[in-house]
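Only one protein chain is missing; all other protein chains are in place.
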Amino acid sequence: MIGELATMTGFNILLAWSVYIILLSGTLSFANGAFMAIGAYVAGIVTVKLGLPLAAGLAAAAIAAAAIGLLAGYPALRTRGIYLMLVTVGLAAVVETGIQNIPYIGGVKGMGGMQGTTLYHIYGAVLVVGLALWKLTHSPLQRLLDAVREDERVAGALGVNVVYLQLALFCFGAALAAFAGGLYSHHMFFIAPDHFMVIVSVFVVLYVIMGGVNNMWGPPLGAIILTLLPELFRPVGQWRQTVYGVAIAALLLFRREGLMPFRIPSVRLRRNQESGSAR
Amino acid sequence: MSQPVLEVDAVIKRFGGLVAVDSITLEVREREALGIVGPNGAGKTALINLVSGFYRVDGGAIRFRGRDITNLKLHRIGRLGIARTFQNIRIFRRMTVLENVMAANPRHTARPLRSFLVSGAARADVDEAMALLEFMGLAGRADQLAGGLPYGDARRLEMARALAAAPSLLLLDEPSAGMNEAETARLIADIHKCRERLQGIVLIEHDMTMIRQVADRVIAMDYGKKMAEGTAEQVLNDPEVRRAYLGIMEDDRVAADPRG
Partner (left out) sequence: MLAEQLINGLVLGAMYALIAIGYSLVFGVLDKLTFAHSEIFMVGGYVGVATAALGMPVWWAIPFAIVIAGILGLIVEYVSFRKFNTPDGHITAALSSFAVGIVMIDLVQKVWGTDPVDLDIPRSIYTAGITAWGIRLAWIKLAILGTTLAIMVGLQLMIMKSRIGRNIRAVAESGTASALLGIDVKRVTQQTFFIASALAAVAGLMLALRGGFADSNVGLGFALKALAIMAIGGMGDVRGAMLGGLAIGVLEALAFQFDLGKFSEVLVWGLMIAVLLVRPTGLFGRATARELRA
């Protein structure tokens, strides 16, 4: 039981970070559940139908998602704000229906036979992604991304190719979600389209918003809390979903920026007071 | 005769039925500071927006050091060496002063993904940025959030950030707006200091003292057209120009413009 909880938490942390990576450049993606689905199925096809090892499946998953992210992302990133939100929702819906209609992967009935994911895999991935994000947070790239989020046009005027950056991050986020999806299918042994409905993408965004969007620790915090919350409310029994919804609405109302809203400056000056013209 | 740094060739910009820039031709010569004056709504900022890539051109051409940059993408123009400031100050408010300047580092803006591999607090980068902050007198505020800066410092930060991009051409849009005499004098001094690093400056201003002391040549605009061109003295004494500013000039400074 605890093992299953830890597993799900691990997946949700990876998914939350996949949205966070995309959000770093100012784009909110409601499609990461779809990328997870793509990863789950592609990895499954590679291991079950083609007989290759898990690593190959995961790699294929990431690459496929990145490619689709590139194809879908490029036109999508020319839209903004609410329109972009809608386009990613549309993407998720298209993928969901698409999966239901491909007989090769079992259509509505789903596909089975995947196995091999262990807790080590999942938390190994969490560790690697965490380290990468830590590196990012302490690199000039973080400043560039912050600048893009502050004022996209001005960042562009300073020489940053904003669209390229947003596209690159979109693909990375998609690849991570797909990777998590690949691990997921090999944990569940059996997957079906209704594991990956549009709602999943929305929940993942919820983790990130709740946890806080301004630094890398917010999303996993949100993921952990929102994965464990239903369990915490278990005593309240069947009213979980209602309490869940009310808690979210209340939290959004009172803590609009998420639970960890502060931003850590990427560089601080550690110098004594002798120099510096104080005028 | 050396090539002009910037050539604006019969450039037109329309917004629906309104012509913001009406076939303007001008140039910024090597090492020159070109002043642009005119009432609000004359098209001065629109012109800057066109040159810096914020607006697309509806007609005409823009050349930077001989190279056609008409309708080039925003970031391409930035990387070619054109930097600007904004009338309404657009600094990165939630970042510190130091971060604002470091964010403009051309080594990183040009290769964002590669900059992932580098340290964000690299000595060389920090020193470079601090040197610029010292130059603009902001070194003491390095760790302060840009959003909390007093007005004059915020303007200076914007200029520092623009300079951090190592441009050849600097476009300043009313940098002295809202400044008192002391701050304006200081700004003039700062601009003089910058001139060595730059190949050209375009200065939009309402403050005639600034224009007189900084600009080598001045252009007056109104209704999107060039009204007059010459030295500061010539232009500011031109009857057409004075008429455009009629009733709103006091002591070489344009007060509240009824046409604003």
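Labels A and B are assigned to the chains in the order they are written; within every chain, residues are numbered from 1.
In the analysis below, a residue touches a chain if its C-beta (ideal position, glycine included) is under 8 Å from a C-beta of that chain, and two chains touch if they have at least 3 such contacts.
What you are looking at is a predicted structure, and each value in this text was computed from that prediction instead of being measured.
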Full-complex contact with the absent chain, from A:24, A:48, A:68 or A:87: A:87
Which of A:51, A:75 or A:235 contacts the chain that the document leaves out: A:75
Residue of A:50, A:246 or A:264 in touch with the missing chain, whole complex considered: A:246
Missing-partner contacts on subunit A, residue numbers: 28, 75-76, 78-79, 81-83, 85-87, 89-91, 93-94, 97-98, 100-101, 153, 197-199, 202, 205-206, 209, 238-239, 241-242, 244-246, 248-249, 252-253, 256
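The rule is simple: only the chains that are shown with their structure count from here on.
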Mean-CA-position distance for subunit B and subunit A (Å): 40
Interfacial residue positions of subunit A with respect to subunit B in the complex: 135-144, 146-147, 150-151, 153-162, 164-165, 168, 263, 265-269, 275-279
Contact set on subunit B toward subunit A in their complex: 52-54, 73-75, 77-79, 83-84, 86, 90, 92-96, 98-99, 102-106, 108-110, 112-113, 115-122, 125-126, 130, 134, 137, 139-140, 142-143, 161, 165
